[in-house]
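We show some of the complex, not the whole, and keep each chain where it was.
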């Protein structure tokens, strides 16, 4: 059963052109999108979320994205953009609570919403920062707040654009493990290939806006990576590996 | 309307006035009810008047009259003739017809004393120096000048106009009247202004408070100007 | 806090009913006094409260919607385009009841123009919107200047109308404005959660299930309609819409639930106070234009806040 189905997707902007013939993603899959800078990873996410409008069909559970009203979309998928901002002096707690918006009944958050937010704050190691203003955080702390907001949305599909950017190794591991242990579908551009290989099941390799390969973990060969990134890749050399304590 | 105060006084109707705006000096017994531009509605209501005399401030006056249920009289004369017409209309409203007849007659008398002017001067009237504004043909001053035997340079069909100094030069006026008063408080004498170097004109300073209000004073102004024109041509 | 402020507000309302150019004995008024109190004073006090709330509310919404700390009824062109209609109506000597209607009309035309100009390919860009608004403001002001210039007989009416104030109030106008305010407040309060999300970048906001463009449009249209109604009845009262939302954000936080409420309440409080002062500050019945007092009262308070709590104003 395909949860997300992309057919014949085309999008162009100036001299960049994204083209995807056919991708199906099943419920619960963890999909990493790999590719160089400018290969179209963020653009693809934005297309999948309906933030950009391309040609072709994108459908969730056999329903075309076009036909899904805005407020229903937020119950289908959530998005962590590559860069995000908060322009008013909201505090951490408030920003995380924003994530409950799609579930808010009427016009205020229920106690349930608040309890869930609390849990997210705890999971992302933010409890001690809850009253701090968002703008007064370090880069990694801001990123975690935004991640907490996204996870708080509890959508079955989670789009994360480079979720570990600015995060230290411990929080990176915590978050990937957290995601790995849950049922949600995760689709995420990642630059750290070793991390991707460890935590994701499936890999979409993009190059110049085209799908170079759509493979599972054991098919992710050095040759394929070489082709994707134009770098030499060897396998199995010594390095540190990290494990969440 | 401050200009109408003089008329009311001359019609012996001072005691009928219950309220006045802040820059009316006549009628010490009347209560002040704010400025003529923004009168105080509560105070006016408390005075419960039957008639409101106003000049041009149509917007507020209509609303106000509706609210306090009084009759409205617009005092807006643009010529000497209209001053007299409106005087008699006003007199009718306040039942002072006899006084009005006398007053109007007295004004006609003044005009009869005018000397004929052969060599009619072309006149321009400065209202403010900065920004330079001059009187237009709808200003009472235009009619005063004409009646006194001058040629009022037609600057435009308005009460006052922002004006271009070079247009003044081009019109070659013989007489440049400049008023001094609250509107033009400390103008530099035009004769000393660099821009009028080439102007072959006489300059006459007048008092704004005397000249700008259209009431019985206007007729005296005609006489004064006429005398000046007469002396000037000799 | 909320309760305390409401209490202060109610006391202020009551007190300012007793302040004015004629002294009124509240317990045994004479018939004329009764008439002044109920027919003039009370509706005026209530009207100033309603208008203050309208302006505060619109500013609160504008700043968030346009993501600019200077967004208010001026920079969005709403105030001037509404004023334009009123000025033309006054200058042309149209019947009085038409003045607010025409003001509302030009206000809505201005609104529509700004909205059209700020939309390309179906997307609204807040920077474009505020630039279009500010140009609309300048063009409308220029036409107003022209009217002042051209209709010299109406100059003083125009100038003083523009300065703003609660000149002639009747229960009908009051009811109309109160209904508009109530409608707008309920609408915004019902969207407070959504409005909060506009503080996020567009993509995040959108992915939380709000149609950013539509929300912006609705917020902009309703806020502008508020301003148009307020301006058409009272002339231009600046400051409230710009400063009050900043003040309440700095005192009570950014959450729009609170900001909408406190912006309205503080706006109302400020205008009631300012109008009471404008009625009574000059002995002898002369009234100061209320905008002057609003600006002085509000300005000093704002500069004080700017000195003491600046980190809570904008961008953290």
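Letters A, B and C name the chains as they come in the text, with residue numbers starting at 1 for each one.
One rule holds in what follows: a contact is a pair of C-beta atoms (placed from the backbone, for glycine too) under 8 Å apart; a residue touches a chain by one contact, two chains touch by 3 or more.
Note that the structure is a prediction, hence the values are computed from the model and not measured.
Trainee: One instance of each chain type is visible; tell me the copy number of every label in the full structure file.
Mentor: A x2, B x1, C x2
One rule holds in what follows: only the chains that are shown with their structure count from here on.
Trainee: Along touching chains only, what is the step distance from chain A to chain B?
Mentor: 2
Trainee: Among the chains, which has its CA centre at the largest distance from chain A's?
Mentor: B
Trainee: Quick check on this structure: which chain has its C-alpha centroid closest to the centroid of all protein C-alpha atoms?
Mentor: C
Trainee: On a C-alpha centroid basis, what's the spacing between chain A and chain B, in Å?
Mentor: Inter-chain centre distance comes to 79 Å.
Trainee: Touching two or more other chains, which residues of chain A qualify?
Mentor: In chain A, nothing touches at least two other chains.
Trainee: Hey, which residues of chain C end up touching chain A in the complex?
Mentor: 64, 67, 189-194, 196-197, 199-204, 206-211, 249, 253-255, 257, 311-316
Trainee: Which residues of chain A touch chain C in the complex?
Mentor: Listed in rising order, the residues of chain A that touch chain C are 46, 49, 51, 70-75, 77-81, 83-90, 94, 98-99, 101-102, 104, 107-109, 133-136, 146, 149, 153, 159.
Trainee: In the complex of these two chains, what residues of chain C are touching chain B?
Mentor: Checking each residue of chain C against chain B gives 20-22, 32, 35-36, 39-41, 90, 93, 96, 99, 149, 152-154, 156-157, 159-161, 165, 167-168, 170, 279, 284-287, 289.
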